[in-house]
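One structure, pasted below without further comment.
And then chain A:
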Amino acid sequence: MTAPVRYPQPSLTCNPALPTEALILDRVQETEDIFTLQLRLTDPHQEWRLGIQPGQFNMLYRFGVGEIPISFKAIGKDKHGQPVLEHAIRRVGRISGALAALKPGDRIGLRGPFGTGWPLQKAKGQDLCVVTGGLGCAPAVSIIEHAFANRSHYGHIHIIQGVKHSADLLWRNRYEFWAQQPDTTVLMAADVAAPGWPWYSGRVTELIKLLPLQPGQTLVCCCGPEPMMQASAEQLILRQVPAEAIWLSMERNMQCASGHCGHCQFGADFICRDGPVMPYPRLRDRLGLEGV
Partner candidate 1 sequence: MTRPRVAVHKFSSCDGCQLAFLNLGETLLQLNEQVDILHFLEAGMNDASADVDIAFVEGSLSTPDELTRIRQVRANSRYLVSIGACATSGGLQALRNLDGNHDEWRDAIYARPEFIRTLKEVRPIAAEVRVDLELWGCPVSSTQILAAIRALLFGVAPVDDRDRVCLECKRQQAVCVMVTQGIPCMGPVTRTGCGALCPRFGRDCYGCYSPSETAQTATLARRFSGLGLLPDAIARRFWLINSQAPPFLQTGRVFHRSAASDPDD
Partner candidate 2 sequence: MTSRRIRIDVPALTRVEGEGSLRLEVRQDQLIELGLSIFEPPRYFEKFLEGREAEEVVDIVARICGICPVAYQISALNALESMSRQMASPWVRSMRRAFYCGEWLQSHALHIHLLALPDFLGFENAIAMAERHPNMVKRGLKLQGLGNALVRLFGGRSVHPVGARLGGFHHAPAPDEVTALADRLKAAQQDAGDLTRFCASLPLPDDPQTFICVALHHPDRYAIESGEIRTSTGLNLSANQFEQHFHETHKPDSTALWSDLDGQPYLTGPLARLNINHPQLPDFLLTRLGEIGLELPSCNMFHSLIARALEIELVLHEAIQLLNDYTYPKSPYTALPLEPGIGYGMSEAPRGLLWHRYELDEKGLIRAARIVPPTSQNQARIEADLHHSLTTMGLDNGEDVLKLRAEQVIRNYDPCISCSTHFLTLKKVET
């Protein structure tokens, strides 16, 4: 007789739904409502999580309050030169607000990395064009930092950033620093510019028209509000950039980040698993559809 099958119990370390502890080493207030957390994972067995790539994200958990998806910003260094994970978070609601109240020395939970990153392999040997709209876009910063850290892998680097108001520009000195670098173009535009704003006023799409692009050998990484990403992609296509070379970072409600909870579906895709970074042709016919 065959006995009923008993499923082996999942073990603690392989349960993708289980967070691990992260210690807040430092907390930097970037703007009034954006702050960066420097994190160290306290369990040495969890270090594989530091293999996180630009464009991927973690679920950050505040004890007793809940979890939210937050993109990877950078791997920084602590004062002993040890690698630390950086996440930039905007305080907008319940959980981000609870995370904002934490200080160095406090602990949070972390699950990840999740999702697709920017297509670094594909980008190798090509020009890189990073287009962002809106406030402090962590996925964009992460790819730019990565590109400068691996400068020889890429040709020309184009950085275009659009903000609503010139005062919204985050990490301004980083942009100024990048603008000084060889083989790099930094263009910025504000819909509304304060006096003394050295860059353009207008929309990001206008900047795209100005870019010295080499369409066949440029890979575009785009993040920001969906209408802006869509308009940018169309503008880039007008500039002969192939649609397949344009990659967008998407955002939807996420409860599990493991492709189960169904909240992040965008048509047939689970943004947490098939995204957040996805090629434009995949998204093209759904972007802009109401309610999708």
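For anyone wondering why these and not others, all candidates are chains of the complex that A comes from, given by their letters.
Just so it is clear, contacts are C-beta pairs under 8 Å (C-beta built on N, C-alpha and C of every residue); 3 or more make two chains touch, one makes a residue touch a chain; residues count from 1.
Just so you know, these numbers come straight off a predicted model, no measurement behind them.
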Checklist line | Candidate from 1 or 2 that touches chain A, complex-wide | finding: 1
Notebook entry, point to check: For chain A, which residues are in contact with candidate 1 within the complex?
Noted result: 64-65, 94-95, 97-98, 101
